[in-house]
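Next up is a structure, given as structure tokens.
Removed: one protein chain of the complex. Kept in place: all other protein chains.
Moving on to chain A:
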Amino acid sequence: MTLTDEEQKEVTKPVGLGVVGWLRWGWRTLTSMRTALILLFLFALASVPGSVFPQRNVDASLVARYYANDPVKAEWLDRFWLFDVFHSPWFAAIYLLLFLSLVGCVLPRTLAHLKEIRRKPPAAPRNLLRLPHHDEFTADLTIAEAAATLKKRRFRVETGPDWVAAEKGHLRETGNLVFHVALLVLLIAVGAGGLYGYKGNVLVVEGDGFANTVAAYDRYVPGASVSAESLEPFSFKLTDFQATYIGPGHEKVGQPLTFSATLSVKDAPGAAERVVDLRVNEPLDVNGTLTYLIGHGYAPVFKVTDGQGQVAYEGPVPCLTSNTSTYESECVIKVPDARPQQLAFLGRFLPSTLPVGEEWISVFPGAANPTVQVWPFAGDLGLDSGEPQSVYDLSAHKNLKPLGTMTVQPRPLAVGEALDLPGGAGKIEFTGVKEWISLQTTYDPGRMPALVASIAAVLGLVFSLTIRRRRVWVRMKDGRVTVGGLSRTEGSNFTDEFAEIVASLNPRSGVSDDR
């Protein structure tokens, strides 16, 4: 189908007067194919800044870095939602207009097509020899025979007293409409997924458990219409995590090969436990709520004894990975229960330690020779002050004093070793190594509809691009048979098929038609 001249005229001239006329003109303009194309282009163009500037929903820390580097520019970019392009009002405006435009163009076309499908092929024109494809021969062919031959070729056929009209290829338009409707459904499914779905992130250390409630998440992002009670009530315990890496002797030594977390999962309170091997690309599925393994790191285990000889802390401390090729990590240990003074430590965890002169580095991400360097502090942690604090940061604590002299690179502790704190403030012992995993749980009710719509879109597209519409007419008079053909899909090659059709109609051509 081509945009016809009348359609273009209709689009460019506001017809009539008054409000109704303008509304009609607006609607026509909005739903014209050209406007849809322009909107589609705008939609694509509008997504470009989303790939140029860091996006909050993809990586918020990159946005924070942008702010740190150039606060004035960042401020301005933020004013235009350039860090949230896909949630910005101007993106939504384009999305909505495109949606309206699609509805406006698909509805009338569908109605027209439904009528068209039920219509019989039009009667034969008087002079078939004027058509782009034509031929004639003498034979005693009956109307019924000609109709049967064309029917065998899967034409829809209509007959008259001395003519046969046949048509084929409605699937082209059907496919095209299916494609466009599928796009609409896809837009709706994506929108619904955003409204009725949720996303949560949590970090779990080996040996610990998790229950799917809003409170259990470190970060929870619900859609606008999600209630906290509707979360799927599953729970699990992380019993083990294993990572393997490329060994020495390869260009990419240290590159991860496999990650595997063993979970014992209860699908609901009181349900039987099942063991799940959670891997990248293989999420845990509990009734459509999916949990993904997206990261991992180390959690060295410490035992802190305070100045009064009491054990003030014992357990794993998840560390942030500061170097992803060696898994050198940074930890903060806060011990508010320590007496007489509260204690805190900065730690640097090295999974595969190698001394280099007076310093120590990690050379491999696997825990082949784990050690931890510890910097002790004492004073008031200020946990009662009510100010928000990060578990990964000590810099906010102004009332903490370093214990003893701070060295740049203290001698690291191996597993089982302890550091006696200066002035009888106690000791810290490095007792073992655990690993943590970070998980993302998502629930998105739009997933399946979006998938079905996508498949329908591809199938519709294939039909719309490959099927050709063509018409064939046969007229008979006194033993002379004339055949005319018309391809209604411009640019397609109908000559060969037309010749075949003529040959199969002509009993003397010797072509037997077994279709």
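In this text, a residue touches a chain if its C-beta (ideal position, glycine included) is under 8 Å from a C-beta of that chain, and two chains touch if they have at least 3 such contacts; residues count from 1.
Everything below uses one rule, namely that contacts and distances are computed from a predicted model.
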item	value
From "4Fe-4S ferredoxin-type domain-containing protein", "Sarcosine oxidase subunit delta", "Cytochrome c assembly protein domain-containing protein" or "Glutamyl-tRNA(Gln) amidotransferase subunit A", the hidden chain's UniProt protein name	"Cytochrome c assembly protein domain-containing protein"
Sole residue of A:Ile143, A:Ala192, A:Val301 or A:Leu461 that reaches the chain not shown, by the stated touch rule	A:Leu461
Of A:Leu97, A:Val190, A:Val301 or A:Ala418, the one touching the omitted chain in the full complex	A:Val190
Selected from A:Asp140, A:Glu229, A:Glu251 or A:Asp478 as touching the chain missing from the view	A:Glu251
Contact residue for the chain not shown (choose from A:Phe86, A:Phe99, A:Phe137 or A:Tyr196)	A:Phe86
Residue in contact with the excluded chain [from A:Val20, A:Val52, A:Ala272 or A:Val408]	A:Val52
Residues of chain A in contact with the chain not shown	1-5, 8, 33-34, 37, 40-41, 43-45, 47-48, 50-52, 54-55, 57-59, 62, 85-86, 190, 199, 246, 250-252, 255-259, 279-283, 290, 292, 294, 440-442, 444, 447, 450-451, 454-455, 457-458, 461-462, 465-466, 491
